[in-house]
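Only one protein chain is missing; all other protein chains are in place.
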Amino acid sequence: MGLERAFADEPAFVPYLAAGDPSYEASLEYVEALARGGADVIELGLPFSEPIAEGKTIQNAIVRSLEAGMTPDRFFEFVEDLDVDVPLVCMTYYNLIYQYGEGDSESRSDSENASGETASQGPRPFVEKAAAVGIEGLVVPDLPAEEAAPLRQACDEFGLDLVFIVAPTTKGDRLERMLEQVSGYVYVQARLGVTGAREDVDDATEESLARLSDWDVPKAVGFGIKTGDHAERIVSAGADGVIVGSALVDIVAEGHENGDPVDEVADRLEAKARELKDGALRGAAERPQPERT
Amino acid sequence: MGLERAFADEPAFVPYLAAGDPSYEASLEYVEALARGGADVIELGLPFSEPIAEGKTIQNAIVRSLEAGMTPDRFFEFVEDLDVDVPLVCMTYYNLIYQYGEGDSESRSDSENASGETASQGPRPFVEKAAAVGIEGLVVPDLPAEEAAPLRQACDEFGLDLVFIVAPTTKGDRLERMLEQVSGYVYVQARLGVTGAREDVDDATEESLARLSDWDVPKAVGFGIKTGDHAERIVSAGADGVIVGSALVDIVAEGHENGDPVDEVADRLEAKARELKDGALRGAAERPQPERT
Amino acid sequence: PKFGEYGGQYVPEALMPAIEELTDAYQRYVLENEDGFMDEFRERLADFGGRPTPLQYADQLSARYDTDVYLKREDLLHGGAHKLNNALGQVLLAKYMGKERIIAETGAGQHGTATAMAAAHLDMPCEIYMGETDIARQRPNVFRMRINGSEVNPVTVGRGTLKEAISETMRDWATTVENTHYVIGSIVGPHPFPKMVRDFQAVISEEAREQAIEKTGGLPDSVLACAGGGSNTMGTFAHFVDDDGEPRSPEQSSDDEPRDRVDLYAVEAGGSSLQVDEEEGVAPNSATLSTGDEGVLHGARTKLLQDSDGQIMESHSVSAGLDYAGVGPELAHLVDEDRVTPVNVDDDAALEAFHRLSQDEGIIPALETAHAFGYLEEHHDEVGDTVIVNVSGRGDKDLETVIEETSKRDLDIAPDMSIFERVGGGGL
Partner (left out) sequence: PKFGEYGGQYVPEALMPAIEELTDAYQRYVLENEDGFMDEFRERLADFGGRPTPLQYADQLSARYDTDVYLKREDLLHGGAHKLNNALGQVLLAKYMGKERIIAETGAGQHGTATAMAAAHLDMPCEIYMGETDIARQRPNVFRMRINGSEVNPVTVGRGTLKEAISETMRDWATTVENTHYVIGSIVGPHPFPKMVRDFQAVISEEAREQAIEKTGGLPDSVLACAGGGSNTMGTFAHFVDDDGEPRSPEQSSDDEPRDRVDLYAVEAGGSSLQVDEEEGVAPNSATLSTGDEGVLHGARTKLLQDSDGQIMESHSVSAGLDYAGVGPELAHLVDEDRVTPVNVDDDAALEAFHRLSQDEGIIPALETAHAFGYLEEHHDEVGDTVIVNVSGRGDKDLETVIEETSKRDLDIAPDMSIFERVGGGGL
């Protein structure tokens, strides 16, 4: 329940990478590079086979990670192996959370009829484990507030933040219901659609921030942010942070395709992170009137 | 009205060939060879594009003849060019008889809309022309007695015999109606089906001959007769003649395919004709009691 | 057994007894409903075939032409075309007659598949004659016949198409006539086939006429159907033929009373041209009613595409099912009597109409059917305020042909098919 602190003093830079993309070892290096580059919170993707909310870039990252052997248990090891000093958020889909700890994985893989004889324990085992390895929050793109009660309860029990996504179409009662449940920060979806870097910053961003202005929770804007200038504009428009995924995953993908050495790719990620963080800082300086104490 | 004479003294051998198969010139030689071999009447096929009553052997002969340019007018020239001394019967389908002399063939070939402005003159022009070139009878396999009145009338006018085919299934009233119209000879279909040489002689032949025994018209049996022995058996069973087509067309086809010289093929036809005629003569000698005066 | 001078029984003597037997059976079972034959036929048409088929108001075409266009949906019949009406009737009749075997010919394969289905349904052995050329180009229909348990006998003589297959089937019948029934696929052949096939297909117009009265309060001004051999045509016209009052005059066109006169348009395949090449014996069309003249083919006197000698010409159409050099004698007669108006549209117009109906109404028609809509596009001002068009069959069978023929022509209306290149699918 402590992610808010990352947004307290200055605009936060929140990068995303799919854990294990393109390999376990390389991915550790990449995430650590982001931390060096100035990340305030890191969103780590735990890949699910049907990522319905992702664009092509992150879909492909998820495929690479799965093919390299990523599983929920490996993911938790990955978090433990990471040597970073920033808060970590796990971004994944609900079925992986829901299934975790369902019986013993050894006995399930024996090709027997798997019709569940044990009732699901729900999301609790996953959250317990996440907390144990030091994850501080969860983002679950296919879990709207309406279905979130069991997860919210488990997060409360183990002290994790549950981050919700506010879409441009989220208004009125829906918005209120969501903000009552959210903690850590709200993920403000800058425009309709799925994740992916774009050249433009949508007007919808300003509208969304305006709708949220009454709420005292950090607002991190994501979807489509690609450059330091983008980050600058978003923050100057009132965001408390910027979330950047596809622009970073592109660097990982390109390095993988070209067979570049891991350390070179890591350097590029670090540089990109710095560009984005610096942009965010410039944006904060441009704000007419700081509204937060 | 004189074909009966060919059956008067001894059993008649009635061969069939498609006129113009495989070429106009060769076909003249082949027909003349049949005459030399002992033919008493010759059935000349005028090929029609849709020969629904023919088996494969004669179908193919018809295709060869059509491809070599045979038409009704060429057919009449062919008859005039023939140097034989036996009665000739034209075997063809009704549409060619019906269409003959429909307007002027020059003006019809100009690709204009050909919807007939002149009413058909019916079969009369064809019969008139046939009589003029010396044809003595017609066999029309797709013209049952029910539809034959106009042709019967034209044949009467120009003195041609109209030969009908009696099938194994022709019985009772149908048989009587047909025999009232027939002249020259009846073509007794030895078995169900289409033309074509077979090894066996069907029991149906004897039954058919028995059904016809009261009628004082020559009975020529066709369909499936292939050898002198067949001919012998047919005649000994009471036939007044044998009609042979496919066995002869086979010789033409084989010669054509092998590229044999025309005179060699003609010799083979003559020999085959002699074999069949001799068989018929043997059959007559075996008959227990000659029934005709 | 005649329609004016047309019709008759021009068949080999060996078949005549079977024809007489069939004529007798037709009289008793079909016309007099002996042993409840017609009741069983109607029940099986409903339960197995899916009758009645709807008479559907065509929203988009009606707006396009400012004419109320109704579609008689024979494409929804089991098998995808009107063909089953006849095939089921004849196979059932064969069963009533005690026959033990069914034979039929097929060109594009529609009649063959309908007969194979009917034979399977009624547990009758069935053999279908089909030209080898047609077998090669109509593979899916051959599959369907085989899968329904029918034998398919390739016909290798001549061009290997419908004409040859008909002749070959007649030859089989001449050999096996005692235990076999030949299911002729259209209103052609010797009597009683033209009348009998019409009677089996007449259910189309029986329904359509009642449905039109129910939906519109009266009769349509016109009825359109494509015409090859003519079985869907006569089926669609049969119950309207007697609606032959005074022709509609333009002054009366806005009253609401039922009309006395229904105009009947038989739309033939104009192919690529109405010109013929007599030298080659080829008519690049199948417009027999419009351009043919009287002759005798396949058992009946009728209008034919023939040369001046009387040899039958090779007909052509982009639609295999219309590609036939003859036509039903009853249609020929009704054209001579001015009761049916023969018209035609060419391959291009039929293809365009195929795409238009598919895109505007969500119905992919058979290419045969598309000809009727091609005529409607060109002459919608002349067909009155209410028109029924028979959707004689669906176009699934024609997809490959349409793609190929469309790509030759670069029609504006046709959809782009480059998607297959993009995903690396096989060639056409």
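Couple of notes before you dig in:
For reference, chains read A, B and C in written order, and residue numbers begin at 1 within each chain.
By our rule, a residue touches a chain if its C-beta (ideal position, glycine included) is under 8 Å from a C-beta of that chain, and two chains touch if they have at least 3 such contacts.
Please read all numbers here as calculations on a predicted model, not as lab measurements.
Of the chains on view, those touched by the hidden chain across the whole complex are A, C.
In the complete complex, the residue from C:31, C:97 or C:120 that touches the missing chain is C:120. Interface note for the absent chain: among C:15, C:38 or C:152, the touching residue is C:152. Interface residues of subunit C facing the missing partner chain: 46-48, 50, 53-57, 59-60, 73, 75-78, 80, 116-123, 132, 135-136, 139-140, 142-144, 146-149, 152, 154, 156, 355, 358-364, 395-396, 399, 402-403, 415-417, 419-420, 422-426.
The chain not shown here touches subunit A at positions 48-56, 59-60, 63, 66, 71-73, 93-100, 102-103, 105, 108-109, 111, 113-116, 120, 141-144, 146-147, 164-171, 174, 178, 189, 192-194.
Please note the rule applied: only the chains that are shown with their structure count from here on.
A centroid comparison over C-alpha atoms places B as the chain most distant from subunit A. Averaged Cα coordinates give subunit A a centre that lies 95 Å from the centre of subunit B. Centroid to centroid, with C-alpha atoms defining each point, subunit A and subunit C lie 64 Å apart.
Taking each chain's centre as the average of its CA atoms, subunit B and subunit C sit 37 Å apart.
Residue numbers of subunit B whose C-beta contacts span two or more other chains: none are found.
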